[in-house]
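Selected chains from the complex are presented in situ; the others are not included.
Chain lettering (A, B and C) follows the sequence in which the chains are written, and residue indices restart at 1 in each chain.
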């Protein structure tokens, strides 16, 4: 594991550095000259109205889409080249949940364990922690919207990736689940992790390295 | 070599480069086309076996060969686009595809027209004819894929992928006459050994072939320029160009 | 390798859960085979001549229909998007898909070939040739249809586009396979055709998985 110890002074390396990004969708410029950087221990919330371009930005930051202009650097290396290192240290969960509806929660976890090197001691305790006790053996399509989201987020409890990129993780979750997810965020940050996320619900986290970046809706 | 090619990856340079090339290509294409056809149709001796119907060879053979040539060019552009992520190469793929499809259609139609007197049927299911028909479908496939995605980029890349994979079909077309016993003519000019065709027929044929390839290049340039403008319409240099015009 | 086997297990589990996935192609294959004599007329001689073509067309169509949804679920759920973002597991995932596809469609067709021979009046050598061509040809079919499915996964219209992309690539297979069966049915040797089929198999095995991976990457970006 590659997680820096909580010594993130000014000297902490810049994990992700984006310079002068721009994104154009069909003649419409969503954002231009957007720069940001992320250090260990930081949480960056991307804000903006519906349609401002938050999801588009996250897809660029996670290496899925190419920016129309600008560069990304992971640990000072330019991205298309360093993509595989970056991907190995990244956990991206988008609007879609990434779980197969026909498989049970356990089976979905096993799949992701193989696909992205998760470290799960015991799936049952993990799922129980997420409030899914007794539902481990039901195909996910029979779970409620919020329960499906919980299965999808379970990965965050088992990943060793340092950078998390999450698109509206709180969707469909009830209040208690939101609170425990936020606590988990803080634990991750304190271990030297870094998080970029979007959400329309206010964060209720008490933490010193919260930053926000607002994308203004342009037409 | 790459030093020379590299700037052409830039849309603006390529646009002007194609602009300069087009008139030359176009005029030489028209000249050779006329020359080849007048010579071929008017001044070559009548074949003692086939009568005058063989004269369609001057359209059939060049268009058939160039239908494959166009595919090869398209596949090379596609490969470049995929490996080096060059957008202009991607646009070139779509610029060539319809031209290649038209060549293929011409080869098919002239072949059918020729087949009726020669073989007694418009169409037979032999390997060369069929694989040429498949070539047409491949062109269609590339064009259909291009339009089938909501993300334009995705469509362009995926179409390139199919173009590369479809190259398999080219050797099948060419060697079909050897691998299967067919009704269709064996190789007579595209052999490595000495062509087995009378020089009085060969020359006009070669000129027509040159004409078809020049025409391909010219039309590709024209279509490529439109594609560049379309894709770059919000860039400053295009806006400048438009305001100047 | 470990990843591959876990992924393969997942695919097989999905197949076990949705039995229709492998039962239906088989039934489809049989139905098409029975439609032919109905549509074309039941003269045994006629049937024997047409048999190779029919078998192979039915096989193609059934594999094609099964391929359509191959990646759809995983695409819609965001599984593929997240696999592409995580990079390293994509290739074993694709290989598992191909293997599972063959196990669930190609293999049953192979096992069905004696029955087909019975339905279509095939004898000794033709039967053998048919089984051999199916053995070598259905993996190619699976590879090609997975390729088609990968290429068209984010297309607005899957099914038919897939067919359009795959059929041209598939035609050489059809030609050689039915040529082999035909040669066998009139008592000629058919090792030549079989060798070509083998070459096609190895060739596509080497190239297709990579092509599928890049197709998937393109489709999510």
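Note that in this section a residue touches a chain if its C-beta (ideal position, glycine included) is under 8 Å from a C-beta of that chain, and two chains touch if they have at least 3 such contacts.
As the structure is a prediction and not an experimental result, all values here were calculated from the model.
Only one copy of each distinct protein chain is displayed, but the complete assembly has the stoichiometry A x2, B x1, C x2.
Methods note: only the chains that are shown with their structure count from here on.
Where touching is counted per the definition, the chains common to chain A and chain B are C.
A count of C-beta contacts for the chain pairs B-C and A-C puts A-C on top. Comparing mean CA positions across the assembly, the chain most remote from chain A is B.
Relative to the centroid of every protein C-alpha atom shown, the closest chain centre, again from C-alpha atoms, is found for C. Chain centres here are Cα means. That of chain A falls 48 Å from that of chain B.
Separation between the centroids of chain B and chain C, computed from CA atoms only, is 32 Å. Shared contact sites, meaning residues of chain C that touch two or more other chains, fall at 221.
Multi-chain contact residues of chain B, defined as those touching 2 or more other chains: none present.
The touching residues of chain B, counted against chain C in their complex, run 82, 127, 130-131, 134, 137-138, 140-141, 144-145, 148-151, 153-154, 157-158, 161-162, 165-166, 168-169, 172.
Remark: chain C residues 147, 151-152, 154-157, 161, 164-165, 167-169, 171-172, 175, 207, 211, 214-215, 218-219, 221 touch chain B in the complex.
In the complex of the two chains, the chain C residues touching chain A come out as 2-3, 6-7, 10, 13-14, 17-18, 73-74, 76-79, 81-89, 93, 220-221.
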